[in-house]
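All protein chains of the complex are present and in place, except for one that has been dropped.
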Amino acid sequence: MNVTTAIQAATRAFAIGGPILELDSISLRFGGVKALTNISFNICEHEIRAIIGPNGAGKSSMINVINGIYTPQEGEVRFRGERLGAMTPQRAARMGISRTFQNIALFKRMSVLDNIMAGRTLQTRATFLDVAFRTPRSRREELESREKAEEIIEFLEIEDVRKTQVAKLPYGLQKRVELGRALAAEPKLLLLDEPMAGMNVEEKQDMCRFILDVNENYGTTIVLIEHDMGVVMDISDRVVVLDYGKKIGDGPPEEVKRNQEVIDAYLGVAH
Amino acid sequence: MQSVGTGATTGARRSAPRGEALPQHAAGSGETFARLLRSNASRLADRPAYREKHRGIWRTTTWRALARDVDILAAALAGRGLKRGDHVAFLGENRPRLYAGVAAAHALGAVAMPLFPDATGPEIAPMLRLAGVTHAFVEDQEQVDKLLAILPECPALRCIVYDRERSMRPYRNPELVSYAALVEEGRAAAERSGDLVSRAIEAGDGGDAAFVFLNSGASGASHAAVLSHGGLIARARAAAAAERLSPADSTIAYLPPGWMGQAIFAYAQPMAVGYCVCCPESSETLLSDMREIAPTCFLTTPRMLDTIFSQVALRMEAAGGVNLALFNRAVALARRLGRRRLAGEPVGAAERMSAALYDAVVYGPLRDALGMSRVKVAYTSGDAVDPSILAFFRALGVNLKQLYGTTESGFLVAIQRDGAVRPDTVGAPLDGVETRISPDGEILVRAEGLFLGYLGDGDGRSVDAEGWLRTGDLGSLGADGQLRVADRAGDIGVLACGAAFAPRPIENRIKASPYVREAVVVGDGRDGVIALIDVNTTSVGRWADTHEIAFSGHRDLAGQDRVYDLVAGVLADINAELARDPATAPCVVRRFALLPEELSADDGVLTRTGKIRRTVFAQRFAPLIEAAYAGRSSASLAAREAEGSMAAGVDEVKIRDAALAPADRRAA
Amino acid sequence: MIDTVELLFFLEVLIGGLLAGVMYSLVALGFVLIYKASRVFNFAQGAMVFFAVLSFVGFMELGLPFWAAFLVTVALMILVGMTTERLVLRQLVNQSDQTLLMATIGLAFVFEGMGQLIWGVEVRRLDLGIPDVPLEWVLDSTGMFISALDISAGVVAAVMVTVLAILFSKTKIGLGLRAVADGHAAAMSIGIPLKSIWMIVWATAGVVALVAGMMWGARNGVQFALVWLALKAWPVLIIGGFTSVPGVIVAGLMVGAIEKVAEVYIGPAFGGGIEGWAPYMMAVVFLMFRPEGLFGERMIRRV
Partner (left out) sequence: MIYRQAGQFRTSYAADSRAIPFREDRVALALILIAAYFVIPFTASDYWLSVILVPWLALSLVATGQNILMGYAGQHSLGSAGFMAVGAFACYNLMLRIDGMPFLVALILSGVIAALVGVVFGLPSLRVRGIYLAVATLAAQFFIVWVIDKFGWFTNYDTSGIITTQRMEIFGYRFTTPAEQYLIVLGIVTALTWLADNMARGRTGRNWMAVRDMDVAAEVMGLSLLRTKLQAFAISSFYCGVGGALFAYAFLRSVEPTAFDIYLSFRVMFMAIIGGLATTIGPFLGAAFILLMPVFLNTTFQGLFGAAVDATIISALEQVIFGVAIILFMIFEPLGLARLLQIAQDRLRQWPFKY
């Protein structure tokens, strides 16, 4: 039975708004190697934007440019209209950009709860003296962090492992915890670097559901990197396709799917 | 269709009108749940009524807060058109908010209809239509979707209250309102309407219908039985008095609220006694939540006990060494002492001392690990329990008892009393309950608190003119006043050789093995008994891992020869036991097969409480049963449709002969 | 217009420093071997030096002639190296750096204790037959005091370093070692068992320790203080890079030269003793500006 027909009205809780992040003619080189060449695209508020491309297309470099780990040699990045000269990871975080990593970068020896609470470092102000002497400020912030973390734990359905050390969790759950840590910072823009890499079908479905739910419940703008086209096409609003550091496609999934250059790139036709 | 539904609803309402001249009504005390709540709020005030583990910690709702919330909810529901005699459906897990909704419905004189949260839309649609349900409390988006999908079939349903807001943002249906929003509405409504709720509570009568429960339908289709406030309260009180329960007690609620037993122990009895109900965080955290909360009384099912017992056995096996040796000695001693105490034989000082020692070293820590260290009383109900499992928990010092009752008879009919917990009886009838055995061996019950009737079927009450209810269970009443239940009247059979055949005791023995999840034995009118067994994937999987057997899932595991060997060993021991008693000797299991798929309630083979529907089972597995009796060594079975769009395949299921004696004896 | 005498004095200090530096290099080389092969930072290298030379002297005292004592000690050190690898390091495969470091510190305690237990605790003289006196022809021609012992030690160390360099670049063992340094899987693929490589490396480190110990022992006496040599080798390693043979050779020379020069020219202003910490400060400065070491490669940050 098709349930959606019974649901009246808008299917989107947050309507897609104007561009929140604009990338203008970005080029990035490592020594003589060109990682990205003259790439421009934008990301609109509340949308799910995918960056896809075969391995080595420069997808991760793209995300690293957005959150300031790499500084491009040419081009500029504007976040909410503000030009970002030298973006640093810290600055990006302060502006509301969170991310996950392709190879899980969790705090391995900490518990799930601590990982997620650690994600709120910018939302807390207590100094080490506050913490040491358990001042009211420290206690209040600790409580807020815990409440927020618990909300995320419930959201991601990981109640039964909240006090488990993350290193002991299976891969799929670790990916989920990493998403949780990124959410803890209450980001405006969430960068997900291959959130479904190495997962089985069931885990991928779960992850898709969580990504959609994040977008739907919090209105978070999401940039998603994947090399597996299938999943991405189902959940993203617009897709950028990279190949050898160049942009070869940009648009809604159906349109990109029909793009000859994209098809060639994925089928490995010689350039 | 719609007119039929409405008509049926009206009929149902008429079947249980206030003040109808029924004997049990005449004795009604006039107490209602709404009035109990008010009195609890002033009497118990800041004592906990409900605790719920939510987001990592236990959140408490006191009786005072509960009463306040219920008043607000009731005002809001009244504002949304809920009237006396309307029906309200509940679809969700045990949550304080769900029970607050029940209480709010009761305050307005409406009837609560808790449903099984995992029931499918098509399963519940006829019930909603039959009762003419107007309002529903549901847990989350999943349940909302379920109801929205059947909305066209249930025109009376006009208000759906959902608890969790997650992913509900895009929904714009006018029927929907969140629990939080409803509370807001209620605050405003309460100011406007003044003492509307109080007046509604005063207008309530003990004889009013309080709940509609679906009976298990183990013997066929489910019926919706109506039960009254007064009847439920009287029974709850009688049972509480027998156990001396008080407001200081607490229970844990983890069974589906749609099951009458859970509704009684998570709502009716707490209301009547004032003890606290604790709701676990999720089914995954149940055991650890149970350990944290350590309830003093709780209701469980043989299936749950089975699971816990298997887990204990496996974990002890894994511990091995001294731990296992101590454990085995301790349990053996406790069983021995238990038998002697029951038989009234004296227990020596030396044995009493070693029991005390074992209590410090084994029983106590185990009770603690299981969260049963504070249990005053635990009931198992819903089905017969394997005597050895009952004895095991009692050996640990957990006061586990059997409780007998059916939906129609008000659930609380007989309970075992302290000092008289015999494995073969279900105890003595409660105060105010009369039992009798009909000439054809069926148990009859007469008491206050029998059901008022089935919804939509006014004549379907199996209560005779003198007020005796036919329970449908065969049994006997001993001179000691103890009630014994044989089996469902329809299940007892006769083998082709003429020997009597009761399937459930045999099944329970097979299920007591940690490797078996479910077992069904067939034999009525046949040459000997065969067993169809659903293996426990978790424990057999672990066993396979330690024996370096590769497998890819349940289907694969259940098809492995070595797993057949494993189960054959289990059956050999049981057969040896059966063969020892001349009465059961003809019932030894001759052949068996392992089922390729886990039995599930979704395809109707099990009821929602996990009981076997034998007729459905027999149909589903007919080819296998026939092949077994035909002496073939395998059978083809249409595989259940896999999730998704995969085409249904065919399973080739092996059938084996069971050994009639234990393996070691065979070897010798 | 630098005074010739001062220049000569400076040269004398510098050469003294360089010669001391060669011996730092020699100890550091032992570290590098083991580090390259197994990523173990062998804190016990210093203790091995002490144990080796103590045993050598001990055998001589038992009446063995020089060469016999030398060969016996070589055999002993090979045995000790291999045993250590087998009993300790192989049990610790895949443990964290800090666990490995701690274990080798424990090892250092064992070596030091064993040495003293077997051979006693008193300070001994080691006579290699080379007098610790200034070379007369150097003194005559230039006026510089340069010890014959120092020169011989320098020569021996240089020979040793060369031999090792050849051994590890031209032979199959060397190939294996490099493969191990590149990753264990690669080593497996060229058909050299990892475990034999580890054993060879530990045995070699034992022999290197003996040679280094003999040089230092002849100069400063065979005593417990030799253990602290190991610590001096640390800054050498930092500056040279943990995996670079030429790196530690150059770094050893640098550290030796600079600490001596600094001690002689700057030291007096502070009452001396700069030698004690100057190499470490050098290492710190180096770390701040070139953390990858002299010949190391700069790492690109991968995310």
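Which chain is which? They are A, B and C, in the order written, and residues in each are numbered from 1.
Quick note on the criterion: a residue touches a chain if its C-beta (ideal position, glycine included) is under 8 Å from a C-beta of that chain, and two chains touch if they have at least 3 such contacts.
Because the structure is a prediction, the values reported are computed rather than measured.
Participant: As a test of the contact rule: which chains in view would the missing one touch?
Facilitator: A, B, C
Participant: In the full complex, which of C:L33, C:A103 or C:A218 touches the chain missing from this view?
Facilitator: Checking each option in C:L33, C:A103 or C:A218, the one touching the absent chain turns out to be C:A103.
Participant: Looking at C:I238, C:L253 or C:L294, which residue reaches the missing chain?
Facilitator: C:I238
Participant: Among C:L26, C:V53, C:V88 or C:V250, single out the residue that touches the unshown chain.
Facilitator: Touches the omitted chain: C:V88.
Participant: If I consider the whole complex, including the chain that's not displayed, which of A:A35, A:I51 or A:M117 touches that chain?
Facilitator: Of all options in A:A35, A:I51 or A:M117, contact with the hidden chain holds for A:M117.
Participant: Which of A:A13, A:C44, A:L84 or A:V131 touches the chain that is not shown?
Facilitator: A:V131
Participant: Considering the complete complex, identify which of B:P117, B:G186, B:G274 or B:G371 is in touch with the unshown chain.
Facilitator: Result: among the candidates, B:G371 touches the missing chain.
Participant: Which positions on subunit B touch the chain that was left off?
Facilitator: Touching the missing chain: residues 51, 56-60, 291-294, 315-316, 318-320, 323, 326-327, 361-362, 364-374.
Participant: Even though one chain is hidden, which residues of subunit C still touch it in the full complex?
Facilitator: Those residues of subunit C that touch the unshown chain are 41, 88, 91-92, 95-103, 105-114, 116-117, 120-121, 231, 234-235, 237-238, 242, 270-274, 276-277, 280-281, 283-284, 287-288, 291, 301, 303.
Participant: To test your reading of the contact rule: which positions on subunit A touch the chain that is missing from view?
Facilitator: 67, 69, 89-90, 92-94, 98-99, 101, 105-110, 114, 117-119, 121-122, 124, 126, 128, 131-134, 138-139, 141-143, 145-147, 181, 185
The rule we apply is simple: only the chains that are shown with their structure count from here on.
Participant: In whole angstrom, how far does the Cα centroid of subunit B sit from the Cα centroid of subunit C?
Facilitator: 76
Participant: How many angstrom lie between the centres of subunit A and subunit B, each centre taken as the mean Cα position?
Facilitator: 45
Participant: Roughly how far is subunit A from subunit C, going centre to centre by Cα mean, in whole Å?
Facilitator: Roughly 50 Å separates the two chain centres.
Participant: So which stretches of subunit C touch two or more other chains?
Facilitator: Where subunit C is concerned, no single residue meets two or more other chains.
Participant: Please set out, as single numbers or ranges, the residues of subunit B touching at least two other chains.
Facilitator: none
Participant: Taking the touch rule as given, give the residues of subunit A at its contact with subunit B in the complex, in rising order.
Facilitator: Subunit A residues touching subunit B: 1, 3, 6-13, 113, 146-147, 150-151, 153-155, 159-160, 162, 213, 216-217.
Participant: Quick check: in the complex, which residue numbers of subunit B touch subunit A?
Facilitator: The touching residues are 55-56, 121, 145, 148-149, 151, 166-167, 169-173, 281-282, 284-285, 288.
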